[in-house]
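For this view, one protein chain was removed and the others were kept in their places.
Order as written gives the chain letters A and B; numbering starts at 1 within each chain.
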Amino acid sequence: MSLKGKSFLQRTFQPWTIGCLVVALLCSAPAIVSPFVMTEIIGQALWFGIIVSSFAFLSAYCGMMSLLQTTIAGISGYTFGCLATAMGWGILPAVCIAVLIGTISGIVFGTVARRSYGSYFFMITLALAILVYYFTFQVQGLTGGHAGLNGIPRPGRLGSTPLDLGSSFGFYYFSLLVAVISYIALTYIGRSPLGTALRGVRDNAERMESLGFNVSVLRVAGFAIAAIFASIGGLFSVWYNGAVSPESINFAEIIDVVVAAVIGGMYNLEGAWVGALVVTVLANYASEVTGRFNTLIGIVLIAAVILFPDGVAGVVARWRQRGRPEEHG
Amino acid sequence: MQELIPAVRLLGVERRFGGVVAIAGVDLVVQQGERHAIIGPNGAGKTTLFNLLSGKFPVTKGRIELFGRDVTGAALRLRAREGVGRTYQESRLFEGLTVVENLFLATLGAAQRRFYMRSITGGDVESTARAHELAEMVGLEGRSGTKVGALSHGERRQLEVGMALACHPRLVLLDEPAAGLSQAERQSLTRLLKGLDSAITMMVIEHDMDVAMQVADRINVMHEGRIVAQGSPKEIEADAVVHEIYLGHRGQT
Partner (left out) sequence: MMRLRQAANKRTLVAVVLLVVVGGAILLMTQDPTTFLLAGIHGLTFAALLFVVASGFTLVFGLMGITNLAHGGFYLLGGYVGYSIAAMTGNWPIALAAGAVGAGVVGLLAQQLLLRPVQGDEMREALVTVGLSIVIADQLLAFYGGYPDNVPLPSIVSGALELGSRSMRYPTFRLAVLGIGIIVGFVLLVILRRTRLGMAIRAGVDDREMLGAIGVNVRMVFAVVFLLGSSLAGFSGVIGGSFLSLAPGEDSRMLLYSLVVVVVGGMRSVTGAALGALLVGLTAEYAAVYAPTYAALITFGMMVVVLIIRPSGLLGSER
């Protein structure tokens, strides 16, 4: 990408520079903002963004709008909670199994929904999400039914080092690290041949079939990749809350992810964290503005969908396009 | 003996859609390396024939053999692996991807194992090089980084041809490759097609008589789901039946 023909501002704010700046800012956040903002706002947005990024990956790279990401996060959280509390497993093995189970669920869901497209796909993911929601009430033994699982432990000291992942600072930096890794991993996958193939399926699944690709396998693979990250995000969710219940995966929670993705921009990954931040801010401060938080979220969603279909990231991308030689017809 | 196995054999092929008979019984043999054109008025069933050949939907009756193999029931994906490349009447490209990425996917499609092994580690140098090679072959090397959505109509048709050639096909099905092209573009397309490896079997649907006559060894004329005339370009030009079909349909192409 040549830097000719761009203004100074545009040249300076190349993706890499912006990325490093942002990470640097986030690293120094604890020194700048209050502890509350650090943990409740930025910290929460960081790991929530991981779940949102799994949604954004599916929608941007695979053309699939899946309402199951929150559910998969919940399955991972439930697995961890169950293993770590009732069965007394250690944190690390529980983490591995939780992510594994979450990913396997993703594969199962992906297999079920693999032949559906567009609205039908949307509907089947909604149906599956609701099914799991009701299911969590049924298997009381595993999930604690209505009440859910409580007292879920956080990771604590890292071996014999002085790093305490359970402390508020430790957890913050832990979230930041994993969020950055997730972003880099998803971007890398997006640029790999697999990512190109997924985008091919997104643009024209039938053409991919006629070129010799197994579209079903590709769609399930995309779903599985997203599920890994949703599972990771789900772990942070139960660590943050110390608990999980059916209400962690109810319709409102599912929608929060969608709203975040829409605000941030459904067609790219950066937007996921931007959207997550906006939703987190709204959730925390909206009650000062209005008593009806849900109405506000609904209005924000409608406005975002109608006015900013590409979300915040789209607006930024279009600003950066100014001055570049016309690459669009 | 390799030479005697025809590239394509259609035996008594019929295709119905509900009550409509699209293909009413076609027998066709295309030898390897031959260049066939399929011409005929709109609605004659030409594209449907291609769809049957490439496996988009199954025949209602009859048998299809590709390179000696019965592929009558085989899925779309498997036909591609037999070495069939195809273009479409309405461009079906990957709009959000660049020219090179489109060709890259077309190249990869045929190389399944390599794809799955290298899909995440990335940097498939061979396929990327081939994609650039194809872009050059069809005259699009200057636009290789452009997204398909930004290409002109003629450039899209050129890309289509490139996609069809990507998998080193043994059989190429071109559905109206010249549609909408300017005079100059048509000439370079004709040159490209004539210059293709002589081992490649080619079937072209065309309304443009010039292109069809120049590129093909044999012409098949379709009308109402059947092949009504077959022969060399000269023979077809002189054929009375063909004239009758076209006299009634002139101005509809």
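By definition in this document, a residue touches a chain if its C-beta (ideal position, glycine included) is under 8 Å from a C-beta of that chain, and two chains touch if they have at least 3 such contacts.
Not measured: the values here are computed from a predicted model.
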Contacting the left-out chain in the complete assembly, out of A:131, A:147, A:181 or A:289: A:131
Touching residue (missing chain; options A:120, A:188 or A:285): A:120
Subunit A residues touching the omitted chain (full complex): 65, 112-113, 115-120, 122-124, 126-128, 130-131, 134-135, 138, 251, 255, 258, 262, 291-292, 294-295, 297-302, 305-306, 309
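The working rule: only the chains that are shown with their structure count from here on.
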Chain centre separation (subunit A, subunit B; CA means) in Å: 43
Subunit B - residues contacting subunit A, complex: 54-56, 75-77, 79-81, 86, 92-97, 101, 104-106, 108-110, 112, 115, 118-122, 124, 127, 146-147, 149-152, 163, 166-167
Residue ranges of subunit A in contact with subunit B within the complex: 188-189, 191-194, 196-197, 199-200, 202-204, 206-214, 327-329
